[in-house]
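What follows is a short report on a single structure.
Just one protein chain is left out here, and the rest sit where they should.
Entry: chain A
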Amino acid sequence: MTFTLYSLLQASLLCLNATALLHEERYLKNIGWGTDQGIGGFGEKPGIKSQLMNLIRSVRTVVRMPLIIVKSIAIVLLLLFG
């Protein structure tokens, strides 16, 4: 399994895209991972599940706009260079 930096870039783009695609209402709420469920109180330890939900939500918010640009560039380059 030999990697190149290009394959790392490709894999990270696909993973970020997958995270950004998770729709709040249609999907995450059905498996109990929506951000308005289960935040709990202000205890000292947030717990893994709420950390993960926070992470998904923040990744989605931050990455949505640049991801559109990066994906269109990738589409154009792949069409041109195969």
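One rule holds in what follows: a residue touches a chain if its C-beta (ideal position, glycine included) is under 8 Å from a C-beta of that chain, and two chains touch if they have at least 3 such contacts; residues count from 1.
In this section, contacts and distances are computed from a predicted model.
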Among "Protein YIF1", "DNA-directed RNA polymerase RpoA/D/Rpb3-type domain-containing protein", "Origin of replication complex subunit 4" or "Cytochrome c oxidase subunit 5A, mitochondrial", the UniProt name of the subunit that does not appear here: "Protein YIF1"
Touch criterion as defined above, residue of A:14, A:52 or A:75 at the omitted chain: A:52
Interface residues of chain A (partner: the chain not displayed): 1-5, 7-8, 44-46, 48, 51-52, 55
